[in-house]
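Heads up, one of the protein chains got dropped from this complex, but the rest are sitting where they should.
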Amino acid sequence: MIKPTLVDQYLAIFLLLVVGVLFAAGSFVASATLGPKKKPSGAKVAPYECGIVPDKEPPSRFPVRFYLVAMIFIIFDIEIVFLYPFAVIFRQLGSFGLVEVLIFSVVVFVSLLYLVSTGALSWGPAKRLQSGMPSRTSESTITRITAEADGPSTHQAA
Amino acid sequence: MSGILTAAVHPTIPDLITFIVAGLMVLAGAVGVILSRNPVHSALSLVLTLFGIAVLFIAQQAEFLAAVQVIVYAGAIVVLFLFVIMFLGVDKRENIESDPLRGQRPLAVVLMVVVLAAVIALGVNAHWATGVHHLVGRTGTPASNTARLGRSVFTTYLFAFEATAGLLVIAVVGAVVLARRPPESTGEADLEESEALGTGSDADGELGDGSAAALPEAAAAADESAEGMAPAGSEPA
Partner (left out) sequence: MSALAVVTAHSTIVLPHIRYLAILPEIVMLGGAVLLLGIASLVRRPLRVTVSTVGTIVIAGTSLGLALWQWADISSHGPYTAIDHAVVVDGFSVLITITVACAMILSALVGDGYLRREGVDGCEFHVLAMVSATGAMFMGEANDLIIVFLGLEIMSIALYVLAAMNHRRAASGEAALKYFVLGGFSSAVFIYGVALTYGATGTTNLTQIADFLSHNVIASNGVLLAGLSLLLVGFLFKVAAVPFHMWTPDVYQGAPSPVTGFMAAVAKAGGFAALLRVFVSSFGTLQSDWRPILYAVAVITLLFGAGVALVQRDVKRVLAYSSINHAGFVLLGVEAATAQGVSASLYYLFTYTFMTIGAFAVVTLLGRRGDGHHDIASYRGLAGRQPLLALAFAVLLLAQAGAPFTTGFLAKFQVVDASVNAGSVPLAVIAMVSAAIAAFFYLRIGLIMYTPVAGKGFLPGIEPLDDDEANAGPSGESETDGTGDAAPAELSAGNGQRPVWSGTEGAVVVRTQLNAELLLDTAPGEVQVLDPSEDIVEADAVDDETAAESAAEDTAKVPVPALAALAIGLCVAVTVVFGVIPAPLIDFAHKATLLFIP
């Protein structure tokens, strides 16, 4: 009825872990044996490979949106954590549990609505306007051009 | 059933091995977090620690908690840490030799020893009277464990459960408000304000300078990319 030891119960997970470690180690070994032995020169690994060695690191730009999405994922992750125990005892709770979970979900759903409306989840180069963001004005176009004139690094696509 | 109870009180050999292995994982991860030079390695060491804790949870028959630990902490929160590390620049060499506060390190060591001694003293002198309901042994299968948790959530902690919805909403709104680009940011005003605020400590000045340095470039790129954020490490062109 009940497994007396942990080993039997979690043997599968343990095996999966071992397979994972073996795969990772195998990848390293394979790349070391099959890959080219010669190390690439400094100029070869430099960005763009255009022959001019950059004298400073290119500023890597990382849109804050990625972070926002990760953050939002955690929030809805936590919602799921609450829904799982509910699903297990769903039948015993009956309509009471359903109503409570619906209240919970609707409240959290409004935050999803807010996210969509502020454009936090919209993707791709075509930007949607956020609340508080102005539409494109003549001044902002000027800004954009001058920003491009500053150098390609600042204008690197997000 | 009584056999299981005694088994739980006197750990079997597999239980002991599980505990030792998991404990070593936790400790190795924790040491790795503070000793790694590369912050990404620190974050990955943290995964090891969290995973070890999940194994310990399983050893205590807290299966649901173990799953949550892996999904939420090891899966999501560490990813968030990695995002922050990437934002701030992995390659940037931090000067970790000089302390922001004088005498910080010796003090930290002393404090660590004191706290450790206190915890060990508390553990050795384990005669604290507590009101814990004595529940030794298995509470059931993983499924019934989760069912019990669900029962608690929908009876004793029902109000807390509903209140959590408010907490989640505030987290979403807060994240969006903070991540949103200020529509109008001028570098110099910010610098002045932060200097006015500073009480003279080094950390204040650095914060002010950093944000001001990042802002001109950020303002230039504001229209191009609505949410694009220049990392603090990059220099304005």
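Order of writing sets the chain letters: A and B. Residues in each chain are counted from 1.
Note that in this section a contact is a pair of C-beta atoms (placed from the backbone, for glycine too) under 8 Å apart; a residue touches a chain by one contact, two chains touch by 3 or more.
Predicted, not measured: the structure shown is a model, and the values here were computed from it.
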{"item": "Visible chains in contact with the missing one", "value": "A, B"}
{"item": "Of B:F57, B:F81 or B:F154, the residue in touch with the unshown chain", "value": "B:F154"}
{"item": "Selected from B:V33, B:I53 or B:V169 as touching the chain missing from the view", "value": "B:V169"}
{"item": "Subunit A residues touching the omitted chain (full complex)", "value": "1-2, 89, 91-93, 96, 107, 110-111, 113-114, 116-118, 131-132, 134-135, 137, 139-140, 142-143, 146-147, 149-150"}
{"item": "Contact footprint on subunit B, counting only the chain that is left out", "value": "122, 127-133, 140-141, 143-144, 147, 151, 154-160, 163-164, 166-167, 169-171, 173-174, 176-178, 180-194, 196-197, 199, 204, 207-208, 211-212, 216, 219-220, 222-223, 236"}
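In this text, only the chains that are shown with their structure count from here on.
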{"item": "Separation of subunit A from subunit B, taking each centre as the mean of its C-alpha atoms, in whole Å", "value": "18"}
{"item": "Complex contacts: residues of subunit A adjacent to subunit B", "value": "2, 4-7, 10, 56-57, 59-68, 70-75, 77-79, 81-82, 84-86, 88-89, 93, 96-97, 100, 103-104, 107-108, 110-112, 114-115, 118-120, 127-130, 132-134, 136, 140-141, 143-144, 146-147, 150-151, 153-155, 158"}
{"item": "Subunit B residues touching subunit A - in the complex, by the definition given at the top", "value": "3-4, 7, 12, 14-15, 18, 58-59, 64, 68, 71-72, 75-77, 79-80, 83-84, 86-87, 89, 91, 138, 140-141, 143, 146-147, 149-151, 153-154, 158, 161-162, 164-166, 168-169, 171-173, 175-176, 179-181, 183, 217, 219-231, 233-237"}
